[in-house]
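Complex shown without one protein chain; remaining protein chains in place.
By letter and in written order, the chains are A and B; residue numbering begins at 1 in each of them.
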Amino acid sequence: MTGYSINWKPLLYILLTLYAVVTIIPFLWALSASFKPLSEIVSGQANFLPRNFTFDNYKQIFLQEPLFLRWLFNSIVIAVFVTILNLIFNSMAGYALARLRFSGKRFWFFLILAVLAVPAQVTLIPTFLILKAFGWLNSYQGMIVPSMVNATFIFMMRQFFVNFPKELEEAAALDGLTAFGTFWRIVLPLAKPALAAQAVFVFMGSWNNFLLPVVILFDPEMFTLPLGLNTFKGQYISYWNYIMAASMVFTLPTLAIYAFFNRYFIQSVTFTGGKG
Amino acid sequence: MLKFIGIALTIALSIISCHSLPIPSNYTSSQVVNIKLSGWGASPSEQKLLKQVLQNFETQHPNIQVKYEEISDQYMDVMKTRLIGEAAPDVFYLDALEAPFLMSQGVLEPLEQYITPEFDSSDFEVKLLESFKYKNQIYGFPKDYSTLALFYNKKAFALENLSNPPATWDELRTYSQQLTIERQQDGRISQYGFGEIPELARQVYKIKAFGGQVVDDQGYAAFASEAALKGLQLVIDQYQKDRSSVQKSDVGTNSASEMFGQGKVAMTIEGNWAIPFLNDSFPNLEFATAELPRINDVKGTMVFTVAYVMNKQAKHKAEAWQLISYLTGKEGMEKWTGTGFALPSRKSIAQKLGYNQDILRSALVAGVDYATTWQVGKYPAEIMNNFDNQFISVMLGQQPLKQAMERSQAVANKQIKAME
Partner (left out) sequence: MIQHGGFVVFEVRRRRQTKKNITEDLAGYLFMTPTILVMGTFVVLPILYAVYLSLHKVKLLGGIEYDFIGFRNFTRLVDDERVWIALWNTVQYVIIVVPTQTILALILAVTLNSGIRGRNWWRILYFLPTVTSSAVLALIFMWIYNTDGLLNDFLTFLGLPTYNWLGDPQVALKGIMLMNIWSTAPFYMVIYLAALQDIPQTLYEAAELDGANNWQKFIYVTVPLLKPVTFFVIAMGIIGTFQLFDQSYIFSRGTGGPNNSTLTVVLLIYQAVFRNLQIGYASAIAFLLAFLIITISLIQRRFLGSDKPYS
């Protein structure tokens, strides 16, 4: 894709930079607040460079909180499992809805869209009761199983698969591949950008999830990171210094995951592979 | 890709299997009783203190292990969910505001039968204990409390040649006008006289001062009565007419203590929790406290308190009671309130720790006798939300007070009626 004509480029860069600056300022502030003592934060000064630079907030989180590593593990385990399972199951369902013909397909698609419309707050207590009936409260499975399929991303994958050329399946069938084989060997590898997007979002969703864990996890050892780090909100006073340090700590991993998957968004896959 | 999955699975499986290994202990499982305690989050130092108190308890009662499970956010929402799912802790914190509802639902264990003479239940401040009584049964023992006191900036006072804090509300208004000054050239006011918090929780004593009530005997909202409006009007007049008071968001802060600490207001009304906060965050601030000024010649203030209560479905009630009686007993309370985070609800401990002579806290302690408990019946959310919503719009001049209060009272009562 050729770039825009030369006249636009400088203006473009200026706009992009402006937007980038606007985007990064809130985070720079939060980052700087995480290195300030509480007294400096509430004193109302608007300085970005901390006057009383301190590692104390992070020390409190990493060293003095004995369960920190455990929380990190829990969050990672749950997020990784949820992501992998989602990638597989959502893509399967999305593919089926987009490309396979089976009776009742329209109904299932409509149902999936319809459930998206009902907010989680209403299903929270019933979900809690169901998990209790299974004996899955306060457990990894309780956190993973309800989230291992996601209507939003089934929807998204379907939209991606809809655009694929029909020739793909016909060629695969001629090679003797079953539906599943076609899916696994031909279609999925071509869906890398969509899969990468899905991986990032699902991971993020699981990592940042707060509502479900706060209700079903009791044991401090089973807490996920957002839960554990949320203990710094006092009843009358908020400990902004710890809150900001904690926020930095649990934002960075998702950013890293995104940076890692970003390469898949580069145009590396074209449809001219094979005889197009 | 598959290798990665394999490694992840292995790690996960090993963690899960480690988690389910039993923890060895000195006692066989039939002898040790596990009690679950839940509370909300607080500062790291408070949490450390609580841990120490719990350790002392465990040392004295070697057959009881206490598991403290903190609920870090949306405490009451989570607690209600757990009570519904029959998965709630044995002992937990309950704020006086939320107590009437929970007590009426039959989910708390009445504690009368466990009290022993050594526990000395008459040692508690009557008013605080009353908040946790329902139909003549006691459901909880208060662990601490705080009242509201007037905090004032000594330096600001000195600059205006004011030596004593205001004794009546009229004096407070006059002082506020004097203390509202612009120190910088740009015409912006750099210090206001008074920092106001328009929430119902902070205003009830004003309603009471003129004989009004927040809720009537049936539990319906009654804060739009003539008497109540008189009290509330004082706040509105000071904010709109005198222009000598501000809200925390007007001056870019998050709380009254912040406004006060930053010097944006010379006076404010806050509770005991503000003292450690101000000392830590604003060490150079010279402030003092005083009892709230009299309104309509009546002394008034608010008192906030929290109790330890027992889950009716607790499996080991005797042991749960041991925990409660220790934490609210003389020894436990002395430890918990010894560092000044909270004030002791037992008269003997208050005496022992000398808070009634403490320079900053004596005003708070004196308030207990005439304070109004922050408790408004079984449906606090409806009362509070509707009041706060409309009161703000009155402050901003969008509605007259009477109309707003009548409207919010009507809406609140409609909601309460639908729930009865």
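The rule is short, and it goes like this: a residue touches a chain if its C-beta (ideal position, glycine included) is under 8 Å from a C-beta of that chain, and two chains touch if they have at least 3 such contacts.
Every value quoted in this text rests on a predicted model; they were computed, and no experiment measured them.
Engineer: Can you tell me which of B:77, B:112, B:226 or B:286 touches the chain that was removed from the display?
Structural biologist: The single option touching the absent chain is B:77.
Engineer: If the missing chain were put back, which residues of chain B would it touch?
Structural biologist: Spelled out for chain B, the touching residues are 74, 76-77, 80-81, 83-84, 102, 105-107, 247, 249-254, 379, 381-382, 384-385, 388-390, 392-393, 396, 398, 411, 414-415, 418-419.
Engineer: Determine and list the chain A residues touching the chain excluded from the picture.
Structural biologist: 1-5, 9, 12-13, 16, 19-20, 22-27, 29-30, 44, 46, 88-90, 92-93, 95-97, 100-103, 105, 108, 111-119, 121-127, 130, 145-146, 148-149, 151-152, 154-156, 159-160, 162-163, 173-174, 176-181, 183, 193-194, 196-197, 200-201, 204, 207-208, 210, 226, 240, 243-244, 247, 250-251, 254-255, 258-259, 262, 264-272, 276
Convention: only the chains that are shown with their structure count from here on.
Engineer: Taking the mean of the CA coordinates per chain, how far is chain A from chain B in Å?
Structural biologist: Result: the chain centres lie 37 Å from each other.
Engineer: Please name which positions on chain B make contact with chain A in the complex.
Structural biologist: 5, 8, 11-12, 15-16, 19, 36, 40-44, 46-47, 69-74, 78, 81-82, 84-87, 252-255, 257-258, 261-262, 264, 271, 273-274, 277, 280-283
Engineer: Quick one: which bits of chain A touch chain B in the complex? Just the residue numbers, please.
Structural biologist: 38-39, 42-44, 60, 64, 73, 77, 80-81, 84, 124-125, 128-129, 132, 137, 140, 210, 214-215, 218-221, 227-228, 230-239, 242
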